[in-house]
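Note that one protein chain is taken out, while the other chains of the complex remain in position.
Order of writing sets the labels: A and B. Residues in every chain begin at 1.
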Amino acid sequence: MTAAVTELPRRRARRNYAALALGLYVLAFMTFLLLPIAVVVIVSFSSASFIAFPMPGVSLQWYSRVFEYAPFMQSLKVSIQIAVSSALCGAILGVPAALWAARSPGVAANIVSNFLLAPLSVPAIVLGFSLLYLLAAISMGVSFLSLLITHTVVAIPYIARTVLAVYRAVPPDFEEAAAALGANPWRTFWRVTLPTIRPGIFAGATFAVLISLDNLPLSFFFGSSETNTLPVVMLSYMQNQFDPSIAAISTIQMLIALVALLIINALYGIEKLTA
Amino acid sequence: MQHSLPLRLEQISKSFGHVQALHPLSLEVQPGEMLALLGPSGCGKTTTLRIVAGFSMPDTGSVYIGDNDVTELPPHKRKLGMVFQNYSLFPHMNVAENIAFGLQMRNMAKSEIGIRVAEMLRMVRLEKFADRSIHQLSGGQQQRVALARSLVTDPAILLLDEPLGALDKSLRESMQFELREIQKKLGITAIIVTHDQEEALTMSDRIAVMSMGRVVQIGAPIEIYQRPQSQFVSEFLGTANILPGEVLGHPQSEQAIVRLDGSRAEISLNSNEAVRVGSRVNVALRPERMWIDSSGDGIPARFRAAVFRGSYYAYELDVQGSEKPVYVYTNEPIEVPSDGVVGLGFNPDYSILLMQEAA
Partner (left out) sequence: MDASVAVSRRRRGQLHTGRLGPAWALPAILFLCGFFLLPLAANILRGLDGGSAGLTLAHYVRLITDAYYAGVVIETFKVAIITTLSCLIVGYPVAYFMVRYAGRWNSVMVFCLIAPLLTSIIMRTFGWTVLFSRKGLINNWLTSIGVLDRPLRILDTELMVYVGLVHVLVPFMVLSITSVLQGIDERLEESAQILGASPVRAFFRITLPLSLDGIATGCILVFVLTNGSFLTMLLLGGGKITTLSLLIYQQFTLTQEVAFAAAMGNILLLCAVVALAIQLRFVRRKGVKS
C-alpha cells in the first residue's frame, strides 16, 4: 500500500525568500555592530606612529606605551576599584530592598520598586552635576568617596532591576516548602531564597560594573589626579593626542570586561538572564 | 454554503533531520466525513495535520483538496478552517473582531461581515458576547469562538488540533457532542487530531490509528474497538486484558482452539488470521466483556483489589500466565471467597486473537 521513501520523487523545500533576505540584513547589521570594535583592536597592533591605513606592520609598541603612561594605569586602577566597590555597595543596599519590594503586595512596595529603578531614567550628566554640588556643599568635594557614592547611586537600579525580575519569577512555593520542612525564616532566606536569586544578583552587579567602567558623564565632574577614571583620561588624551594608544588601552579594558563576564557567567550562570 | 470537498493525501512523508516523522502515507477523507487521527504523542498525527494545513511541506507526495493539488500552495490560499489546541484567539481583538477576521481577509463588505458574524454567534450560542474581550471568556466559550472563527469563511475542510484538550472533563464531554452536531449539520469534511480514544470514538465517522509515523489501522469506531488488528490498537482503544496462549488446533478457517497459559481449558475462538498449530498467541479481552464466578468456574484467578468507579466496579485480579493484572468491570459487586480464588469467564465472540508481537 505504501512505497518506501527512497522510491518516491522528492519535493524541493519551499524557498523562503523573505527569511533569506532578513537573514542577510541581520548579518549586515551584526557586521555594523562589531566593525568599529574590530577596527580598534586591529589598529592597536599597528607599528605606525600614527593612525594610518593600510597598517605598515604589527607591533606591541602601543601596549607598552600604555603601560608606561601613568595616567592610564592609575585611572584604570581607580576605575576598577570604583566599579567593583560601587557594585558591592549597590548590592548591599539594593538586594534587600528589591527582595522586600518584589513580593510585598502594598502600594508602598510598588512605589519603592519604581524608586529603586528611577536613577536609570535620569541623564547621567545631570546626576553628576547635581551630586557634585551637593557633595561640595557638605564639604566632601572631589574624592574617592564622592565618586563611590555617585557610582553606587547608578549601581543600585541595575542590581535592583535584575533581582526584582528574578525574585518575582520564583514561585512562592519554594519558601513555603522550606518552612513546611521546618526551616526558620533566616535559614530559608540563606539556604533557599538567596541561592535561587544569586544569578540575578550577579547579572545585575556585572551590568553595574560594566556601566561604571564606561561611565564618563558621572565621573567627569569628579576629576582630579587621584580620582580620574579611565574614560575621563581617555577622553582628554583623545582630544589632545590622537594615536593608537587609545586603541591599546581600549582593547585592554575590553579584555578585562570580557574575562570578568565569562568568569562570572561560568560561576553563576547569568547567561539565561538576557533582558 | 459550498459543498464540502474530499481530501486526499498521497504518499505523504516527512522527516526532521534524522527522524522519520511520517512514513509514506496515503489517506482519503470523504466529503462531509469526520476522520480522527488517533495516537500517542510522536506518532505523526500533528505532523500530518500541519501538512494538510500547509505549515509544513512534505518531503514526498501530494495533498489534494477536491481535485486540486494544493501541496505547493501556502496556508493562506488553501481556504481551510482550523481550530488550534489553545484556541489561538487574537488577544487584542474582541469576540466579534476575532470572528470577522477571516471575512476581512476576503475583503468582504462591512455590512455583510456583520450579518455573517451574527449568524455564527447564534450558531455557537454566544450572541450576547460579541463585544467581550476574549480574556473575559471561559475555556468553553473561547473554544466556541475559535470554532465560529474557523467556520465563518465557509471552508472546504475543517482541521481540529486537539481542540478539547484544555477543557475539564464534563465540559469536554458536552463539547464533543456539540462539535460533532455542528460538523454534521454543516456537512463539512473534517479531520480531528486527538490522543483521547473516547473523543475519537464519540466524534468521528472513521478513526485512523497512528503509531510511529504510520497508520496501523483505519476504520469505523466500532470496528476498531471490537476488532483491533494489533495489540497496540487494542490497548490504545481502551483497557485490554492480554492473556497469552498456544494454538492447539484449527478446525475451521475462522476458528482456532487455544489453550491459555495457566489454565487447562481449551477455548474455541474466532480467528481472523491464518494461525498455525503451535504458534503463540495473545487473546485480547475487554474488561466489560468478562465476568467473575465466585465458585471458581472458569479461568483460575486470584482477587487483588476492587474499586467503585461510580457507574461500575473495577476488579483487579492475578491470572497465571499474565504478567500484568487482569481487570474485570461489573455492574454489581461480587462476593469474593476468603481465599480470593475465583473463576473468570468471557464470551469468545468478544475476544480477539492476536499474534504475539516480536519483542
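Definition applied: a contact is a pair of C-beta atoms (placed from the backbone, for glycine too) under 8 Å apart; a residue touches a chain by one contact, two chains touch by 3 or more.
For clarity, every value in this text was computed on a predicted model and none was experimentally measured.
Using the document's definition of touch, tell me which of B:149, B:180, B:206 or B:286 contacts the absent chain.
B:149
Check the options B:64, B:101, B:312 or B:329 and report the residue that touches the missing chain.
Only one listed residue reaches the unshown chain, and that is B:101.
Footprint of the hidden chain on subunit B, which residues?
Residues of subunit B in touch with the missing chain: 53-55, 74-76, 78-82, 84, 86-92, 101-102, 105-106, 149-150, 153, 159.
So which bits of subunit A touch the chain we can't see?
Per the touch rule, subunit A residues meeting the hidden chain are 18-19, 22-23, 25-26, 29-30, 32-40, 43, 51-54, 92-94, 96-97, 99-101, 103-105, 108-109, 112, 114-116, 118-119, 121-127, 129-131, 133-134, 137, 149-150, 152-153, 156, 160, 172, 175-176, 178-179, 183-189, 192-193, 210-211, 213-214, 216-217, 220-221, 230-231, 234-235, 238, 246-247, 250-251, 253-254, 257-258, 261, 271, 274-275.
We adopt the following convention: only the chains that are shown with their structure count from here on.
Considering the complex alone, what residue numbers of subunit B touch subunit A?
11, 13, 15, 20, 23-26, 57-61, 71-72, 74, 214
Looking at the complex, which residues from subunit A come into contact with subunit B?
Residues of subunit A touching subunit B: 1-5, 8-11, 13-14.
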